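First the structure, in the form of structure tokens, and then the observations on it.
== chain A ==
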Amino acid sequence: MTQEIIIAGFGGQGVLSMGKILAYAGMLQGEEVCWMPSYGPEMRGGTANVTVILSDDRISSPYLKVYDTAIILNQQSMDKFESAVKPGGVLVYDPNGITHHPTRSDIDIYQVDGYRLASEMGNKKVFNMILLGGFLKIKPVVKIENVLKGLKESLPERYHHLLPLNEEAINKGMQSIFAYDVEKQLVLEHA
Partner candidate 1 sequence: MSELRLMKGNEALAEAAIRAGADAYFGYPITPQSEVIEYLMDQRPEKRTGMVVLQAESEIAAINMVYGAASSGKRVMTSSSSPGISLKMEGISYLAGAELPAVIVNVVRGGPGLGTIQPSQADYNQAVKGGGHGDYRMYVLAPASVQEMSDFVSDAFDIAFKYRTPVMILSDGLIGQMMEKVVLKDERKRLTDAEIDEKYGSWATTGRKGRERNIITSLYLEAERMEQRVRKLMNKYQRMEEEDLRYEMIHCDDAEYLFVAYGSSARIAQKAVELGREKGIKVGLLRPITLFPFPKKQLFELADQVKGVLSVEMNAGQMVDDVRLAVEHKVPVEHFGRTGGIIHTPEEILEALEQKIVKDGSIRHHTTREPSLL
Partner candidate 2 sequence: MEVLDIIRPENQVFCKTGLMTDATLTYCPGCGHGTAHNITMEVIDEMGVVEDTIGVAPVGCSVFAYDFMAVDMTQAAHGRAPAVATGIARTWPDKYVFTYQGDGDLAAIGTAETIHCCNRGENIVIIFVNNGIYGMTGGQMAPTTLPGMKTSTSPYGREIETMGSPIKMSELIANLPGTYYVTRQSVHTHKHVRKAKKAIRKAFENTRLKKGLSFVEIVSNCNSGWKMTPNESNIWMEEHMFPYYPLGDIKVNGKLKQVA
């Protein structure tokens, strides 16, 4: 099994670290993993994206045109990556700031209101963990216990007191993901 995932948004939204935690969790459960970021000046406030691949086999290309899953955090990324989801694939997005919602009917689309939930939790930085939680609810490609280990590993020790908050954010995301109906343009049901 190979899972090809793109996570895309603004620089500073925690796109790269979300990908890193996912890759780390994959490694902990014995999978081959690859984390391939966009890099350079574009990351300073511009768009940032990262490709994460998890596989039982040797991973071939780290650079892809189409993905099993896209996790999308802003409009620019929606414009760029909605079409890059394989038919039958999954698109998870945060509706905050999205003016043109996705329209494809050959993929499964979900919303997580990550920004609003993070604000409610009093720490906007856990936004990415809420999205990750939502994604893992739909596609449990890695175990939550390994995600928590990955978090611990990628957070510098001085932030380790924030680990419980991040765990809470993941759980919050798992509870707060909703399927989106492109025809009715509505969030339909609890996923």
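Rule of thumb we're sticking to: a contact is a pair of C-beta atoms (placed from the backbone, for glycine too) under 8 Å apart; a residue touches a chain by one contact, two chains touch by 3 or more; residues count from 1.
With respect to how the candidates were assembled, all candidates are chains of the complex that A comes from, given by their letters.
What you are looking at is a predicted structure, and each value in this text was computed from that prediction instead of being measured.
Engineer: Here chain A stands alone, and the other chains of its complex are listed as 1 or 2; which of them touches it?
Structural biologist: Candidate 1 is the one in contact with chain A.
Engineer: Considering the complex alone, what residue numbers of chain A touch candidate 1?
Structural biologist: Residues of chain A touching candidate 1: 20, 23-24, 27, 32-37, 39-41, 59-66.
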